[in-house]
Structures are given as structure tokens and as C-alpha cells.
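Here the complex is missing a single protein chain, while all its other protein chains stay put.
Then we have subunit A:
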Amino acid sequence: MNERADGAIFAEDTDDEIGGHYDGQYPIVIEGLKNAFGDQVIHDNLSLKVRRGEILGVVGGSGTGKSVLMRSIIGLQRPLEGTIEVFGKDIVGAPPEEETGVRSRWGVLFQGGALFSTLTVAENVQVPIKQFYPELTPELKDEIARFKVTMTGLAPEAASKYPSELSGGMKKRAGLARALALDPELLFLDEPTAGLDPIGAANFDNLTRELADTLGLTVFLITHDLDTLYTICDRVAVLADKKVTAVGTIPELLESDHPWIQEYFNGPRSRAAMQSALNARGVDSDTGLGA
């Protein structure tokens, strides 16, 4: 333990969970979750466990509450019933102060990027850093902002641009840079490839996979993009009938006889996506040779 005069100030009033590290098997454990808006029940008795280090794709028809599920986990939506544990800590009942410990350990990319419009991209990345680690020197904060921006595949010059000067794909990358600002263990992505062109979407998929592998992230990824599912997700969770109907790898899901899953994965778009994913790995989809 350090006995520095200036260090003590921070150490005294800071939750020791800030920047902690989770070694358990399931960073997210949801049990018996119930969400409703008025009479409309979105989730009923929903349970889900996310494994450490995996990219979990979450799919479901429109209105099945994929985003609501994500909002529940990150504490933006208070569920009616059930427990949600993130890094082994209860999120639902936790007082806000205790939540901050957890907040420094996850990053969230919202659908539209949700960048702060009055700040430049680099300043956006620095917001969470300044919030949690005011003791860092300005030089280091600037350097962090720069390399995060570059790591997410943006041109270095984009750091000084305002969100209104960026294209949709660039906004997503900037949002990702902000989500990764604190080197989180857990990353939430809400439809990261929606609205991107196929090349941009494929690049973003690769980037996600690469970052997840390099940084050892656990990724909770909501998507409609079948290519994303086939190419980068370790497992897929299917939301239907107000709960997680099935979780597993795509071959496992294909064996399910749930009508929605069958329709989803056996539709023409899905078959095309699977074919191209397998081609990329040099496997023949009919014979399975070359796997």
C-alpha cells in the first residue's frame, strides 16, 4: 500500500471496487427478471448467464426487449422482479454509490453512439477517465484519448472533430472508443453494425473480435446482423416469448425446434450469411469438409 500524501486523498473517499478485477466464471447473472411498461409485460422470468471472455450475441424480433434487457443490466431500467448480478454484485438493489464501482468496469456503446455533442471525440473519451481517475496527469489523459481513438480504427485526426462532423460509422467507432476508455472488462454493444455499409459493418465486426481478444473483454452484443452472429459471436441468446428461449452456439440453436429460431436461422438471409462465414473459413457447408 502506498503512503503518499496526495494518494491518500483519493484512496480515502474512493470505493475500493473501482478498477477491481473479476475472476469468476459469469460476469453477468440474471435470474427471474421481470420487466413491464404498464400492462405490457416485456420480460417474464427471464434468466441468462454470460460467460467470462465470450462474445454473446443477443437476438430477437423487434419489440422482444433486447434493448430493455441491456438497460436493465446497466441499471437504466429498474426491473419489477428478479435479480441481476454484475461481477457478482447485485445491481437491482444496490445503492447508486456502490454501483459506481461497477460502472467503472463496463463500457456501453449506444445505438446512435450517444456522443456528447459539445465535446470533441477525444474529449468524449476523456469524460469517463476524468470522472473516475482525476489523479491522472493531463498528458496521460490526452495520450490515452489519442491511442483509444486510433485503436478503434478512426483516423488520428478524428480526435479533434465534433460528433456533428462525423459520419454514422465514425460515430460508432468514437462511441466504442469512449466505451473502452476505462479498459472495461465488460462491453455492451447495442446494434453496433446497424446503419453501416457492409464493408464498414464487417470492419466493425473484426474490430470487435480483435479488441475482445486483445483486451480480454466479455461482450454483450445486441444485433440484427446475421453476419455479425456467424463471424464473431461465441454464443447466441435468443429472446422470444418474454424470456431467453435458447442460448448456445449457432449449430446448437439450429437443433432447437422453436419456430422463431427455425425461421430466423433457416431463412434465406441466414443461409447466405452462414455460407459466406463458412467460405471465409474454407469449409463446405454441405459436407462440412475442411473444418
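Simple rule for what comes next: a residue touches a chain if its C-beta (ideal position, glycine included) is under 8 Å from a C-beta of that chain, and two chains touch if they have at least 3 such contacts; residues count from 1.
Keep this in mind: contacts and distances are computed from a predicted model.
The listed choices are "Quinol:cytochrome C oxidoreductase", "Hydrogenase", "Acetyl-coenzyme A carboxylase carboxyl transferase subunit beta" or "MlaE family lipid ABC transporter permease subunit"; the UniProt protein name belonging to the chain that is not shown reads "MlaE family lipid ABC transporter permease subunit". Touching the missing chain, out of A:T150, A:N203 or A:S256, is residue A:T150. Touch with the chain that is not drawn comes from one residue among A:E85, A:E123 or A:D227, which is A:E123. Set against the missing chain, the residues A:E81, A:D142 or A:D234 yield one that touches it, A:D142.
Touch with the hidden chain on the side of subunit A covers residues 1-2, 4, 6-7, 10-11, 14, 16, 18-19, 21, 104, 117-118, 120, 122-123, 129, 132-133, 135-137, 139-140, 142-151, 156-164, 180, 182-183, 214-216.
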